[in-house]
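Apart from one protein chain that is not included, each protein chain of the complex appears where it belongs.
Entry: subunit A
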């Protein structure tokens, strides 16, 4: 598994996979393939993909630890940036196709409609995370502070879910909201459980060191 993930082609392949939804939506937009209300379709689909990428990026660390495929970590930054990419496209679609780039109307809409305000806040809060995703920013901030900042992703995920929940509230249709909420809750729960476990002194510390060493060697190979 690690070998595959370390392959020089792995990153470009994942990058292209992440672009697939965007390519598919763009193709649909130009070929009349997005149904009767293409604007609504684009706005909803890009919102969905933002939530999906947030779930995917949050799943990287648990997956890495559970499967011991440490090389998964190489993809975390790219996946996080794709979450940001899709939220930017989401916002752009809303501003363009729903609001016709009428900035005054957009400002009023954000102020007036709580669910838009919450969604917009999530975007604003995600921006510093995206902006500090290059190596020098990590150095400049210091690893600890950088990590603190990036833990805000859970708050942002919560805001994104609230945005989605309120969007669906009028129609009492929460099935999808609950699916995403469950995934985020499980991933957050795993982290809480994991860090609590780490703090406990383990009797078999030596054995654990051994596995970690063997892991390191396997990921290097």
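FYI, a contact is a pair of C-beta atoms (placed from the backbone, for glycine too) under 8 Å apart; a residue touches a chain by one contact, two chains touch by 3 or more; residues count from 1.
Convention: contacts and distances are computed from a predicted model.
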Omitted chain, identified by the protein name its UniProt record gives, among "Molybdopterin oxidoreductase family protein", "Protein-methionine-sulfoxide reductase catalytic subunit MsrP", "propane 2-monooxygenase" or "Branched-chain amino acid ABC transporter permease": "Protein-methionine-sulfoxide reductase catalytic subunit MsrP"
Identified contact with the non-displayed chain, of A:52, A:74 or A:113: A:113
Options A:29, A:63 or A:92, residue touching the unrepresented chain: A:29
Selected from A:97, A:146 or A:190 as touching the chain missing from the view: A:97
Residue among A:39, A:110 or A:185 that touches the chain left out of view: A:39
Footprint left on subunit A by the chain that the document does not show: 29, 32, 34-40, 42, 97-98, 100, 109, 112-115, 166, 169-173
